[in-house]
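All protein chains but one are shown at their positions in the complex.
Chain lettering (A, B and C) follows the sequence in which the chains are written, and residue indices restart at 1 in each chain.
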Amino acid sequence: MIIVIKQNPDEKQLNNLVKWVRSLGLEVHMSRGENTNIMGLIGDTSAVDIDLIRSLDIVETVKRIQEPYKNANRKFHPQDTVVSVGGYPIGGGHFQFMAGPCSVESEEQVIAIAKAVKEAGATILRGGAFKPRTSPYAFQGLGESGIQLLLEAKRETGMPIVTELMSVRHIDAFRDVDMIQIGARNMQNFELLKEVGRTDKPILLKRGLANTIQEWLMSAEYIMSEGNMNVVLCERGIRTFEPYTRNTLDLSAIPLLRDLTHLPIIVDPSHASGISKLVAPMSLAAVGAGTDGLMIEVHNNPACALCDGPQALTPEQFADVVKNVDVLLPIVHRVRDGK
Amino acid sequence: MIIVIKQNPDEKQLNNLVKWVRSLGLEVHMSRGENTNIMGLIGDTSAVDIDLIRSLDIVETVKRIQEPYKNANRKFHPQDTVVSVGGYPIGGGHFQFMAGPCSVESEEQVIAIAKAVKEAGATILRGGAFKPRTSPYAFQGLGESGIQLLLEAKRETGMPIVTELMSVRHIDAFRDVDMIQIGARNMQNFELLKEVGRTDKPILLKRGLANTIQEWLMSAEYIMSEGNMNVVLCERGIRTFEPYTRNTLDLSAIPLLRDLTHLPIIVDPSHASGISKLVAPMSLAAVGAGTDGLMIEVHNNPACALCDGPQALTPEQFADVVKNVDVLLPIVHRVRDGK
Amino acid sequence: MIIVIKQNPDEKQLNNLVKWVRSLGLEVHMSRGENTNIMGLIGDTSAVDIDLIRSLDIVETVKRIQEPYKNANRKFHPQDTVVSVGGYPIGGGHFQFMAGPCSVESEEQVIAIAKAVKEAGATILRGGAFKPRTSPYAFQGLGESGIQLLLEAKRETGMPIVTELMSVRHIDAFRDVDMIQIGARNMQNFELLKEVGRTDKPILLKRGLANTIQEWLMSAEYIMSEGNMNVVLCERGIRTFEPYTRNTLDLSAIPLLRDLTHLPIIVDPSHASGISKLVAPMSLAAVGAGTDGLMIEVHNNPACALCDGPQALTPEQFADVVKNVDVLLPIVHRVRDGK
Partner (left out) sequence: MIIVIKQNPDEKQLNNLVKWVRSLGLEVHMSRGENTNIMGLIGDTSAVDIDLIRSLDIVETVKRIQEPYKNANRKFHPQDTVVSVGGYPIGGGHFQFMAGPCSVESEEQVIAIAKAVKEAGATILRGGAFKPRTSPYAFQGLGESGIQLLLEAKRETGMPIVTELMSVRHIDAFRDVDMIQIGARNMQNFELLKEVGRTDKPILLKRGLANTIQEWLMSAEYIMSEGNMNVVLCERGIRTFEPYTRNTLDLSAIPLLRDLTHLPIIVDPSHASGISKLVAPMSLAAVGAGTDGLMIEVHNNPACALCDGPQALTPEQFADVVKNVDVLLPIVHRVRDGK
């Protein structure tokens, strides 16, 4: 951490600051120049409150040099983490397709889609039971009975399941779920993060709508600081000024994260744009950028003109995506395998 | 709601759509042009799933004309709502200062600050007991014992208190709190919104870091749809590309919201910038823009060089803000009154 | 265009509006509902001033249904445009690599890099002679003599050249340049757009730092409205709240633009991130998303520790990118060909 001290500081306050920094177990290096005095803090500064220092009268600016996350930091864990979801590994060269319906609606719907996506190459079944909706008047999902339907599909197909948890109150219903998803709107619901950090299940942590990469890693750190190291990051689009798409998929986050963290990273191209014809090209793009997996919405009801979500593919379209991705996987040194 | 139909649509699908729209109790008006067909939906469209319609093959775009919120909508409630917090009214021409420490630390600290801000003109005491922190390694607040200290200060000074609730798990501890704050990071924690919607306490709903005005009103709608109409909106800055301030205070949201909603609107200039010397000018600016109140952080410990938050004012600086605001209040037709 | 009229409008003003709209050669369809009156404008509305209508007392909102661009619009030109740069086609299935140094520095530098990137597979030489720099104290490029050096490299290698024009004052120096680049900061320098619209050279139009897709197409329209149809769009990253990268590459713009326009689209992954190790993965990602070409910075001076730009590849790294892209091109139905 670098503290830039104002010109001609009050020496007593400066001494107080130096003493306080040393009391935290840190070394202090001072460089005094004509116009600027720079104080370097050497040691583990992850618990230092940067806002507190910035508030001091004698301080011009403070800059953090070290990352404030430890468990998620590649510097301290150089090897890729591999997270296994019901026997299917993600990360470290292992790639998985997660697919399924946006919302779970009925037993026959979810089983039909599960069979279709398994046939096409998906290994993990996704489906929404508790649905975060902007409007209180919109359908909020089937809740616990939706999870029962997903478990039915798991029994039928053998696919492990991933579904979103929205409140600490519902956690008991997730006992048999294979992977718990934390949605974008809950990325900084710190109480929920601590709660899933106390489970031993793999956690899929989606990036918040307007959260920086560092904040995302700090949310992973919340989970990991409670003991659960099985975190998979999921990029799903960030909010920008562009009105054409709902969100802008930030694929450059993938190679950036590779340097910063050892955790696996997957991409959800369905939610990012909210437009189904973008799913195929953005899936291929995500693989090119180095993702460890793709989470894709698939629906199965072409007859009902009003049921298909705008961002969902048909099973046939999904199978095409898998086929194209398979050509690209060797170039990016990844294999689809497991169980 | 306007649905733009593609050129030469499949007539059967078009008929299906028209039938479905009518089944929702809405009227359909069709305008057919050379290049475009426009379908107008007349009636209450707040429960219509716009994404679902957008997904149809025959649809080019859909645009919502009516606002999707009802309880919060000024169209249906032309009179300003006045929310009373322990006898102090907010909205409808009534203005209040909420002030207090960022974090509650000790009985003497919170009582000293409470007395000082009351003396200067504040009527509602704010203070953090449960603190949302980006890092799991940062101080998370005193929790329930922090609330006890606030209640102690309330007994001592007679000031009603407002403090942040972060989890449905903690709600019992808020029994004697006068106003519950929902923080920016929980603005779309829908389970928490429903929970406080089932209480009868005034709710202070902060705007999310990157949430639109419409999403903010939909979150108010979540609370109100459960029966609690005592919602006060609080602008506290949005996320932009500008790195100088932590957030950019969006004061134009105030006159915009006046048209859209009857709910009171206050401003928190302390958190927006994260820089204490911006608090005074931005407080005056907020009053000029038409705010119904200000929420300001005040600390009391000039001796301890390292305790003052970078965004907090001293009691003297706070008193100056009150004095300047008082000159401006008559121009914007507001009075500080109550009890 | 849809005009939503307020409840109980002044009928005289409404009549005025209808008359005025008809005087523009447009048809008017009115749908009157209980709470809302919707006026549909049928015909070519591209010249209608939407802000002017929005300002009327009787108008609640106005929404444009038709795109305001014509020459660039795929609806009126369904076939892909193919732009030829010195015999190398871009678009319509044809793919090109543009490569070269960030700034032209000397004859030997630019010729050495030109030979190296040609050997690796690039067909068009890029290089900066006039450099847009945030600071007036930074090196502003060699200017006209830089263009002479590029022309020297063209003579030596046979590669057509592309370089940035920053002012109408310099246009004479671009007589022998094969493709003129309009930089991101000049995307809405409308006088410059008109000027290059009066030439017959291919124009590379970079997207502005914070410009929407529609504004970008309107800037293409400025060039095309002067008669020059040879416009190639170049995505190079947009400004977001994320501080890790300089800009966020918006690859979803590519499939979106495919629907909206017939113009070719290329990607510059070097400038977007400003980090050289992101160039290789983001190049592959851009090809997956469907780009018609890549523009990549390459430097040649590993000996001089201080000359290499942070975003430039070595010729060897560039050759690796070409090799990987070549595997992916057949999947996205593109070929590298020409001359």
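By definition in this document, a residue touches a chain if its C-beta (ideal position, glycine included) is under 8 Å from a C-beta of that chain, and two chains touch if they have at least 3 such contacts.
These figures come from a predicted structure and were not determined experimentally.
J.: Which one touches the absent chain: B:Lys12, B:Arg155, B:Arg198 or B:Lys277?
T.: Reading the full complex, the residue touching the unseen chain is B:Lys277.
J.: Check the options C:Met218, C:Val231, C:Ile265 or C:Leu278 and report the residue that touches the missing chain.
T.: Of the listed residues, the one touching the omitted chain is C:Met218.
J.: Can you tell me which of C:Leu56, C:Leu125, C:Leu249 or C:Ile296 touches the chain that was removed from the display?
T.: The one listed residue touching the chain not shown is C:Leu56.
J.: Quickly run down the residues of subunit C that touch the omitted chain.
T.: 13, 16-17, 20, 46-47, 49, 51-52, 54-57, 68, 132-139, 166-169, 185-186, 188-192, 194, 209-210, 215, 218, 221-222, 225, 239, 274, 276, 305-312
J.: When the complex is taken as a whole, what residues of subunit A touch the one chain not shown?
T.: 2, 4, 27, 29, 31, 33-36, 38, 40, 42-43, 60-61, 63, 65-66, 210, 239-241, 243
J.: Which residues does subunit B use to touch the chain missing from this display?
T.: These residues touch the chain not displayed: 210, 212-214, 238, 240-245, 248-256, 259, 272-273, 275, 277-278, 281-290, 324, 327-328, 331-332.
Everything below uses one rule, namely that only the chains that are shown with their structure count from here on.
J.: Mean of the CA atoms for each chain, then the mean for all of them together: which chain is nearest?
T.: A
J.: Compute the distance, rounded to whole Å, between the mean C-alpha positions of subunit A and subunit B.
T.: The computed centroid separation for subunit A versus subunit B comes out at 27 Å.
J.: Can you work out the whole-Å distance between the CA centroids of subunit B and subunit C?
T.: It comes to 39 Å between the two C-alpha centres.
J.: If you average the CA atoms of subunit A and of subunit C, how far apart do the two points sit, in angstrom?
T.: The mean C-alpha positions of subunit A and subunit C differ by 31 Å.
J.: Which residues of subunit A are in contact with two or more other chains?
T.: Touching at least two other chains: 210.
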